[in-house]
Structures are given as structure tokens and as C-alpha cells.
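All protein chains but one are shown at their positions in the complex.
What follows is chain A.
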Amino acid sequence: MHSILKTSLAALVAAGVTASSAAAQDLSGELNIISDMSNPAPRAVMEGLAADFDALHPDLEVNLTIVDREAWKTQIRNALGANPPDVVNWYAANRMRPYVDAGLFADISDLWAEPEFEALASTKGAMTLDDAQWGVPYTYYQWGVYYRKDIFDQYGLTEPSNWEEELANCQTLLDNGVKCYTIGTKFLWTAGGWFDYINSRTNGYDFHIALARGEVEWTDDRVRQTFANWRQLIDMGAFIDDHQTYSWQEALPFMVNGEAASYLMGNFAVAAMRDGGLTDDQLDFYQFPVINADVDFAEDAPTDTFHIASGAQNMDAAKEFLRFVTSAEVQTAINGGDALGQLPVNANASIDDDKFLAQGFDMLSNNAGGGIMQFFDRDFDAEMASVGMEGLQEFMVFPDNLDDILARLEETRQRIYQ
């Protein structure tokens, strides 16, 4: 896998198509990168990137350190503080906030002003804090509704495009003894996806992000409207029973065995469903339907990113590296099925021949005008997210507790964001 990637990148290098080859000779010194791509396939990708960038710039020495992905979440602050590297991996949106506020990430708005970066427009909002950009994306994956096409066909259903169709579909399925949605909320985050979608479809991306930033009260009527919409599904019995006892993987059998027709999930679920024996004829994908026609589509697409440390020793090389990883060619290569198997952010990149990747890429590049959300636990403050997701799970099980839950979330918001 590694060698395939390397050859393809090496071919690019040889052809000299990389946007930056003109400046290639000027870089010298060292470029220190700390990456959290520690799982086997991403690790090979990262090592390939570093080696190729090193080969592109003969006078530059690229030093790569790979840190365990989980460990990096606690180490990053230390790493950026004392003796900082030049480039690090991290996540988009609110997850950048602590390091932006502490002045540990470098402002790279000048990079984003370059014409090449217009191809990355879908995530520009997610990389922006305080009207400046702080990093670049290298990969993301779409969220949406994965459904059993064979079950939909059996009952004469089509992909819903608005909330009424959604509810009507669901009622048909329920009348035939099939649950509309499988979900496992044991580890809470899956409920966050539902909230992201219903809230952004009801009130729009800007409202959702304002709520994430703590600028709106949880007891606001617009938030209540979100929960009212959600409750329509809950009261119908649209979700599988006892979902609070399953992990997301343990909720898969319901869909694979046909007891539930669809799953709001990230694209990583496809591999698992295929392993479970579902074919591409049985499985399909649709974008979460419109609820409020006045707001544009906003999509969950958790984005992994590169950032420059404000204390970087080799700023020129670091910026050049960011140009390198965001170029269409490199993003195509690193997101291929034999590498990360996700979506390139660069709209000019091409993707693997996979119907879910193709639909996701098209959706995120052309049909996510509202903006790209990073998912509940990345957009919201970490503590707010953990209290919030507990509340969402409780709501899904005991919808009558809504007032209590909202009061509790509001209390937390006031404490955290005061």
C-alpha cells in the first residue's frame, strides 16, 4: 500500500506538476513535523508525505515524529509550548480554540488568500476562528443517511428530500414492522450527530455554530423547535428500542438483518456494512432531508488538519508543506482507497471509484452551502459537549425530561462560557 502511494507521489514529483515546484529550490534547513497519524494505513501515508516532500527539496531536511493518536490529544499543548516543531496535526473548528487563544498556532490567513486555496472553500469556515485561518485540511469524510435500498424498494419508498417525506417513509416502515433508524447511543456521540443535523436543518448553520460557541441559550425557542422536530421521530418509535445499551458497532446488526432500514452515520460505517454482507445494490446513501426550506444544507464532515506552530523555526518550509498537502494531486493520492480511503477536501482532486465516496464528495463540494460542521464533540467546547451528549441521550430515551435537560445544559453553558 505504502509503495503504491509512494510511486504515485513520486510520479507527480517527477512530472513537476506540484504547484510549488518553482519555489522548491529555495527551502533549506530543517522541517520538523509531529503527526498523530499512528494507525497503520495513515502512518504509511504520513511517512510517504514526509519522504516525498524531502525529495522535492534537496536542501531541506524533513524530520517526522509520529505520536499515538490518542496520546497526542494530551501531548499537543506541551509539544507546542516548549521547543515547538514546525508542523503538527490537529482537528478543525472549535478544537483549535485553546491553541489559537494561547497563541500556539500561527495565523496562516495569507496562505488562504492565495488563489489555489479557493479549491478548499468547503472547509474554510471550519478553519476560521476570529476571522483568521489557522490550519489546512487534508482529509474528511461525509455523514449522512445510509439506508437499505432493497427495503425501501420493497415498500415503494424513495429517498426523502424533505421532512414530510421523511416522516411518511418512516410511518410506512413502522407499519410494516421495520424500524426507521438504528442507532447505538451507549457512547453518546451518535446522538450528537442527530442533534447536529436536526438543529442545522431547523435553524441553519450559523445558529448551530452560535450555539456551539455558547452565544445562544439552550432554553431558546429555536433550540426547543429542534427538539420538537426530533421528538416527532422519537414518538413514532422511529429508533430501535434500548439503543442506549449498544455501541455504534453493536447497532449495525439491526440494519444488516433488516430490522431497521437506515443509519445516520459517518462513511466509515460502509466498510463495516459491507463486511456484514450487504452489497452495494442493497445499500445506498442520501443527504439528510430539508426541514426548514429557508436554511441551506450544512453537513457534518469531521476534518483532520495540519497546523503551523507559532514558534516554528522554519516558517517558509512549513507553509510550503501546507501548500503541498493541500494540492489536488497530493490530496487525491493520500485519500485513495489504498491509503486513507476518505474524501479529499480539495474540490479539484479526484476520488476513488466508490459510489459512497462519489456521492459524499459531490455533496460536500457542491451541496453543503450552509457550511461544514465538525461534529458535536468537535464544534462544542469539550465539557459542554460531554454534558450535552448525555442530555441528548437522555432526551432520546425520556423525551418528557426535555425541560430538565435544557435547564441543565443552560446551567453548564453559563458556567463554561461566562
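Simple rule for what comes next: contacts are C-beta pairs under 8 Å (C-beta built on N, C-alpha and C of every residue); 3 or more make two chains touch, one makes a residue touch a chain; residues count from 1.
As a convention for this text, contacts and distances are computed from a predicted model.
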{"item": "Missing subunit (named according to UniProt) among the choices \"N-methylhydantoinase A\", \"Succinate dehydrogenase iron-sulfur subunit\", \"Alpha-E domain-containing protein\" or \"Carbohydrate ABC transporter membrane protein 2 (CUT1 family)\"", "value": "\"Carbohydrate ABC transporter membrane protein 2 (CUT1 family)\""}
{"item": "Residue in contact with the excluded chain [from A:A71, A:A113, A:A168 or A:A407]", "value": "A:A71"}
{"item": "Omitted-chain contact residue, chosen from A:A92, A:M273 or A:I334", "value": "A:M273"}
{"item": "Contacting the left-out chain in the complete assembly, out of A:V256, A:A301, A:A317 or A:L409", "value": "A:V256"}
{"item": "Chain A residues that touch the omitted chain in the full complex", "value": "38-39, 42, 68-69, 71, 247, 249-250, 252-254, 256-257, 266, 268, 271-273, 275-277"}
